[in-house]
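For reference, the structure is listed below as structure tokens.
The complex appears here without one of its protein chains, the remainder shown in place.
So that you can tell them apart, the chains are marked A, B and C in the order they are listed, and the count of residues begins at 1 in each.
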Amino acid sequence: MQISRETLLRSYRAMRTIRAFEERLHREFATGEIPGFVHLYCGEEASAVGVCANLTEQDTIASTHRGHGHCIAKGVDVGGMMAEIYGRKTGVCRGKGGSMHIADLSKGMLGANGIVGGGPPLICGAALSHKVLKDNGVAVAFYGDGASNEGTTLESLNLATVWHLPAVFVVEDNGYGEATGASYACAGTQKDRAAGFGMPYMECDGSDFFAVHDAARDAIDHARSGKGPVMLHVHLQRWYGHFEGDAMSYRAPNEVADAKKDHDCLESFRERAGQEKLLDLSALDEIDAAVADEIESAVQAAKQAPWPEEADLMADVYVKI
Amino acid sequence: MQISRETLLRSYRAMRTIRAFEERLHREFATGEIPGFVHLYCGEEASAVGVCANLTEQDTIASTHRGHGHCIAKGVDVGGMMAEIYGRKTGVCRGKGGSMHIADLSKGMLGANGIVGGGPPLICGAALSHKVLKDNGVAVAFYGDGASNEGTTLESLNLATVWHLPAVFVVEDNGYGEATGASYACAGTQKDRAAGFGMPYMECDGSDFFAVHDAARDAIDHARSGKGPVMLHVHLQRWYGHFEGDAMSYRAPNEVADAKKDHDCLESFRERAGQEKLLDLSALDEIDAAVADEIESAVQAAKQAPWPEEADLMADVYVKI
Amino acid sequence: MSKKSFRQAINEALRQEMRRDPTVVLMGEDVAGGQGGSSGVKDAWGGVLGVTKGLLTEFGESRVLDTPISEASYIGAAAGAAATGLRPVAELMFVDFVGCCLDQIMNQAAKFRYMFGGKARTPLVIRAMYGAGFNAAAQHSQALYPLFTHIPGLKVVVPSSPYEAKGLLIEAIRDDDPVIFLENKVMYDDIEEVPDEAYTIPFGEANLTREGDDVTIVAIGRMVGMANEAADRLAKQGISCTVLDPRTTFPLDEQTILECVEDTGRLVIVDESSPRCNMACDISALVAEQAFGALKAPIRRVVPPHTPVPFSTPLENLYMPNADKIEAAVKAVMMQKTREVA
Partner (left out) sequence: MSKKSFRQAINEALRQEMRRDPTVVLMGEDVAGGQGGSSGVKDAWGGVLGVTKGLLTEFGESRVLDTPISEASYIGAAAGAAATGLRPVAELMFVDFVGCCLDQIMNQAAKFRYMFGGKARTPLVIRAMYGAGFNAAAQHSQALYPLFTHIPGLKVVVPSSPYEAKGLLIEAIRDDDPVIFLENKVMYDDIEEVPDEAYTIPFGEANLTREGDDVTIVAIGRMVGMANEAADRLAKQGISCTVLDPRTTFPLDEQTILECVEDTGRLVIVDESSPRCNMACDISALVAEQAFGALKAPIRRVVPPHTPVPFSTPLENLYMPNADKIEAAVKAVMMQKTREVA
């Protein structure tokens, strides 16, 4: 099925935004101005965007510690995200969450999550909401190869099948959980695990937007049409360290360079868009320029934004005491 | 491979002991004299005994809330068990544990466990001890179909393969976790789950001692010889309620009756022993009589045994404070 | 109004709220019971001690959900459902099983609202049984409300009678924050007058079950009954006690506690949870900081020893607080009058 021009443009813009957001963060982090732990999604953009291109705002996603990409793909405000990472009062979480906790429920974004394996159970719940409220929504859990070994994730695969939930489990497999290779930490295969919980399995090349989009469309259609949950295994490469500051001595020197050269989702998107005349490349150039401006202003705005104040400390622990 | 006469006699005695122990408990519980939760293993005897017949005292097992059978099969003192269940000072746990916590580390019995899914992680650790201490031992986790959905169990399957442990995971599948059917609660199959964690899978009819014994022998040999962990799926029927007091309205009226008629491990053992002239049936009758006496004295001794005293309350929280 | 057991009071609260609000859903292991069973009876148990009996029959499988034995996934699902439009009541069966799903409670549900800058609502209730006295041994007898009380973002309810249970549970279901609702397993057959209609008891308002001049006794959950029993006996000996049931350990009605201590000048706290960092410590510290000037005697705690809960009846009896121990503690603080207040 042909992807609409509008979707293609929107998706390219989202991927470019993630890339620019992350590369800028990488530079800003090095200056010491950004506090806390920051995990970059760079190189994996097509996964978040290819999946979310098939979702509406009322569908729900849950993300991970490496959450910026999912947030942007699901429509969370980029300026608010930047301000959040800088710890400002204007941040989407008013400076209380930081990089690992960006959330926007009004956008169906149930949160980045500092806990590996935190998302899949939540997504069972969100899927249950969609099912009970009969709103035709689907819930999607993004989680890593490392997270695929957490009991929470495995239990959730089972629960989703038992409850026949409209849920999609997207394993973002970048081959590493921190410094440990998936070839060491993941026994068996994701495919067999899906089978172990009676769940259909699909996989795709995560550096190819079109491949992710199409696989995700099938997976999400399946879930949305009441046929139960699906696992979608996306093969990826991460371009930076596990977190900012990681020297990556566990990876072969050329691994990242090769990934950047051969598995750049933005390059391959442009190539295919050009070859198949899906889009005018100048339109993409314009997007690139617009995104660069957007990120620049987001950073400037964040740096100038006010800090949270004393009264914020005690606010919003409870809805009501 | 032929099972030795001695093993056959020992195994029959263990199965008969479990049966007699449990049926007596069933009657004693009804009098109100036995406190707490009691889960009977009746009907499942061949599983514990068929597996443990292939283990030495230094091999380790971990059990469940339904632990009497595993304890007896692994050689825990029957009188001490009975006294424990009666809460007496002479109990194997000095009256502090009760039915759900019977343990005897000197027998390689790492404990019944009140927590569903509690055993499999412990068994990864026991298997690691065997491996690091190079004592040629194997560690076996018994767990139910219900427990096969706990994250702890699923994580342990993965960890055991990753660490290449001498461990065997025995799923005692009696079709129910409390009142809920495995057909509802367990998505997929145990076989596919084993594959999902790169683990060889075997299965057997748990009402047939010979079948369990042979499958367990293969599984344990595999683990002991350094080839890594194995899953052994044992198909079983439980003859009583989930715990004493359960009216079992979730089961078809004839289900237990049929199981008793067609899947009695003691009957099928006697039949085969007789048919194949493996043993003299009179020897088995003698065992039956001896076991009846043993259980009778265990109950009498337990009822007359002293209660724990005030000084026991604070004892043994720590090795040393 | 009619006599109802603690069990019936809870069942009724659930039923009335489920009738009122279609977003209230129940989930847990065997909350219905019988799914996949060979008899086809799907409402076979209604919870392991029959508390949710009949709810599947009335509300159907889409609102009364049996779960696999996997607490992390379904408690996490309850949190996720609460954040996305439902009002789940999840049953953890024994509170001891929180070891299998603490992350979902502590790091997810409890923290959403704050971490997300006030943008989440998580109207989740987790029901669980607590307490010793059932010979259920070390892994099925803990109280653990101190753990939950320690965690910012949670509300914690420990009802002391059937009347309290119904009103507090309805309040919990209508509350927009995550609530841990703890039911003492020994109390399910306790009976008292309970209104038939729905009613709520607000959180953070202690219940003064008895007023006196000499000693304030603050007691939690099942301990309230024991404290009243001790107070009865003490009254006959001329010692007059105030007995206070905080109802919720968060929010805690600090003001009423402080006022009572201001009046009596003496405090005994009765708490069946393990003694270190428990509610007895918490309330004692509150008073030692904020009503110090009113104190005429040391603050006494009637708590179990720092041991797991033992199985055997005589040991469990020694372990548990009871009216005798409370009576002795009250007498002790009456004797230990170390000073006149300025």
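Here are a few things to note about the model shown:
Definition applied: a residue touches a chain if its C-beta (ideal position, glycine included) is under 8 Å from a C-beta of that chain, and two chains touch if they have at least 3 such contacts.
Computed from a predicted model, the values in this text were never measured in an experiment.
Displayed chains that the missing chain touches over the full complex: A, B, C (touch as defined at the top). When the whole complex is considered, the residue among C:T84, C:N228 or C:N278 that touches the unshown chain is C:N278. Among A:G97, A:G119 or A:G137, only A:G97 touches the chain left out of the display.
Among C:H150, C:R174 or C:R233, only C:H150 touches the chain that is left out of the view. Panel shows chain C; residues 72, 96-100, 102-107, 110-111, 114-115, 137-139, 146-147, 149-153, 249-250, 252, 273-274, 276-282, 284-285, 287-290, 292-293, 295, 297-301, 306-308, 310, 338-339, 341-342 of it touch the chain omitted from the view.
Where chain B meets the missing chain, the touching residues are 60, 62, 91-97, 101, 103-106, 110-111, 113-115, 118, 120-126, 128-133, 139, 151-152, 155-156, 158-159, 162-163, 315-321.
Remark: the residues of chain A touching the chain excluded from display are 35-37, 87-88, 91, 93, 95-98, 100-101, 113-117, 146-147, 149-152, 176-186, 249-253, 255, 307-310, 312-314, 317.
One rule holds in what follows: only the chains that are shown with their structure count from here on.
Chains that touch both chain A and chain B: C.
As a whole-number value, the distance joining the C-alpha centres of chain B and chain C reads 36 Å.
Distance between chain A and chain C, defined via averaged C-alpha coordinates, is recorded as 40 Å. Taken residue by residue, chain A touches two or more other chains at 151-152, 155, 158, 162, whereas all remaining positions touch fewer. Within chain C, contacts with two or more other chains are made by residues 67-68, 70, 72-73.
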